[in-house]
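A short write-up of the structure that comes next.
A single protein chain has been omitted from the complex, and every remaining protein chain is retained in its original position.
And now, chain A:
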Amino acid sequence: MKPVPFSHNIADTLQLASKALNTDGSKIIAGGQSIGPMLNLRLVRPTTLIGVTRLEELQKIHITGDTLSIGAAVTHARIEDGIDGVDLPPMMRHVARSIAYRAVRNKGTLGGSLAHADPAADWVTTMTALGAQLVIRDARGKSRREPMASFMRGAYRTGLQQDECITAVEMPVAMGQALWGYDKICRKVGEFADAIGAIVIHPDLKYARVVVGATEDAPLLLPDMAREIARTATAPSLGDIDSTLATYLPGASRVKRQLLKTALSRAIAKVIPS
């Protein structure tokens, strides 16, 4: 369980990192909590790994106008601890606290997790629920923005091009006041999820999202259910959730659907107690 030979290039500037990314076989390492094991298992065989976690511009958490921006290289632990002088949405801090183990949270980063796009990971579902946008920069230094809801194309597949790198995650500052519920079912503390349910409602912003995660695909948005919950302020019945899931996820086993249904109903119950 040792990697193939590769060179490790710790970038001094984002510009250099982006440039290096433009060559074949190069890959970003941003915490290494997923790519590390994959390297050892030789599932990834890069020629060059570009380390970006030291880049200051990826480390920042700041508010500009109505927008909260979190640097891609901010660790889960920093979000968990919330010690950067900028208020983070309570949902983010709650989710960060249950990602893997503290040792992983000390190293693993927000941007790294989103770019890796493991369906069972917490951030892809959470950021979809919070309506986050990703700031993405290419080798020429051009930035674009893509909503998280469309960024993840499937399991381990994203909208990132070879020469692109996530630099920050943005969302409205007002998300800090949203009503939210999050429920994760996993075999043991720190394990990847078997099912995730998430709900975020912000009446003033007229924002409502219901998301099902750990489906073995990109997080599943249930807009009709979200609209109905926002309109009626009542939780859908277990039967309704079940039939909705059966429609969207026809391939899911009965046990998988049961877990997803439970996670979602428990997340919703945190916003709308029964």
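Basically, a contact is a pair of C-beta atoms (placed from the backbone, for glycine too) under 8 Å apart; a residue touches a chain by one contact, two chains touch by 3 or more; residues count from 1.
Simple rule for what comes next: contacts and distances are computed from a predicted model.
Missing chain, UniProt protein name: "Caffeine dehydrogenase subunit alpha", from among "Caffeine dehydrogenase subunit alpha", "Class E sortase", "Branched-chain amino acid ABC transporter permease" or "ABC-type lipoprotein export system, ATPase component". On the side of chain A, touch with the chain left out of the figure occurs at residues 1-5, 37, 41-42, 185, 187-192, 194, 254-255, 258-259, 262.
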